[in-house]
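Up next, chain A:
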Amino acid sequence: MSVRLISALSFVVFAPLIGGLISGIDRRITARMQGRFGPPVLQPFYDVYKLLQKENVIARVRQNAYIDFYLLFVIFSGMLLFAGQDLLLFIFSLTLASVFFILAAFKGSSPYSLVGAQRELLLVMGYEPMVLFAAVAFYMATGSFWVSKIIVHPVLLIKLLPGIFLGFFYILTIKLRKSPYDLSTSHHGHQELVKGLTTEFAGPSLAMIEVAHWYETVFLLAFVYLFFAATPWLGALAVVVCYFLEILIDNVFARAKWEVAVKSSWLVAAVLGFGNVAVLYLLKGF
Partner candidate 1 sequence: MIESQPTEIVTLDRLKDAVRIKWAAHARLVQIGCTKTAEDQYEINYSFDENLKFSNLRIVVNPATDRVPSISDIYWNAFFYENEVHDLFGITIEGMAIDFKGNFYRMAVKHPFAAPAGQKKS
Partner candidate 2 sequence: MAYFKKSPWIIHYDATSCNGCDIEVLAALTPLYDVERFGIINTGNPKHADIFLVTGAVNEQNKMVVKNIYDQMPEPKAVIAVGICACSGGIFRECYNVLGGPDSVIPVDIYVPGCAARPEAIIDGVVQALGILEKKHLARKEARKQHDRIAAN
């Protein structure tokens, strides 16, 4: 019990540090891919620290409360995952977090943030089936929804769940807000929706969104690790490779439209996700 608690608490403390560092390395590598030198690796921390000092301009009274809840639930989801709790609970909590984020954006009065929120809803709709398939498949492979059980499962899960892994990798692009699926908001300012979801947030609340994103990055990568939990070094390697591929994908694709994002992620969920579950079903013979 205490091990779990320590693990969850250390997630709360260290995840933003790791997430921020990952984001900094990401920006540096991205810059190198674009023929630039790039910012210092610690740049994301400077940004967030600066944002915290800025004035908090508010368009509507309650919008920032939603952001507080968004950050809270993102942290809570991560704690659930790191505490080895139920995978389903983690997914629901994460969805709730996105709902709060979308509500916050809907609260903003700018049309950009409204359209951004609508697109985010569609994206959530797009990736959610795949996430659920992933949870089901983990259950079928290991016989438990509990992360603590999954992580000690002796079999290398990637062998059983290659389709699920690929499908999850596909929606990871959406979750990490990488091109081609950075529809609702993007790291780079040059987008038709300006900053989409985050258009209406300034200063400290923007910093909170950024920090929430760091937390998300860390537990999404932890989720990737779950597939390789039986061989830790392979897991670590997979996390690094996955993230590098995401950066690469970010740099070699144009931004897609939401129709493509939703359709393709459903197709991926149906073919890879459902296909993998079906094969497991036949193998295990439930």
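Keep in mind how these were chosen: all candidates are chains of the complex that A comes from, given by their letters.
Following the convention adopted for this analysis, contacts are C-beta pairs under 8 Å (C-beta built on N, C-alpha and C of every residue); 3 or more make two chains touch, one makes a residue touch a chain; residues count from 1.
The structure displayed is predicted, hence computed values, not measured ones.
A.B. asks: Okay, in this complex, which of 1 or 2 is up against chain A?
C.D. replies: 2
A.B. asks: Taking the touch rule as given, give the residues of chain A at its contact with candidate 2 in the complex, in rising order.
C.D. replies: For chain A paired with candidate 2, touching residues are 27, 31, 34-40, 43, 46-47, 49-50, 53-57, 189-190, 194-195, 198-203, 206.
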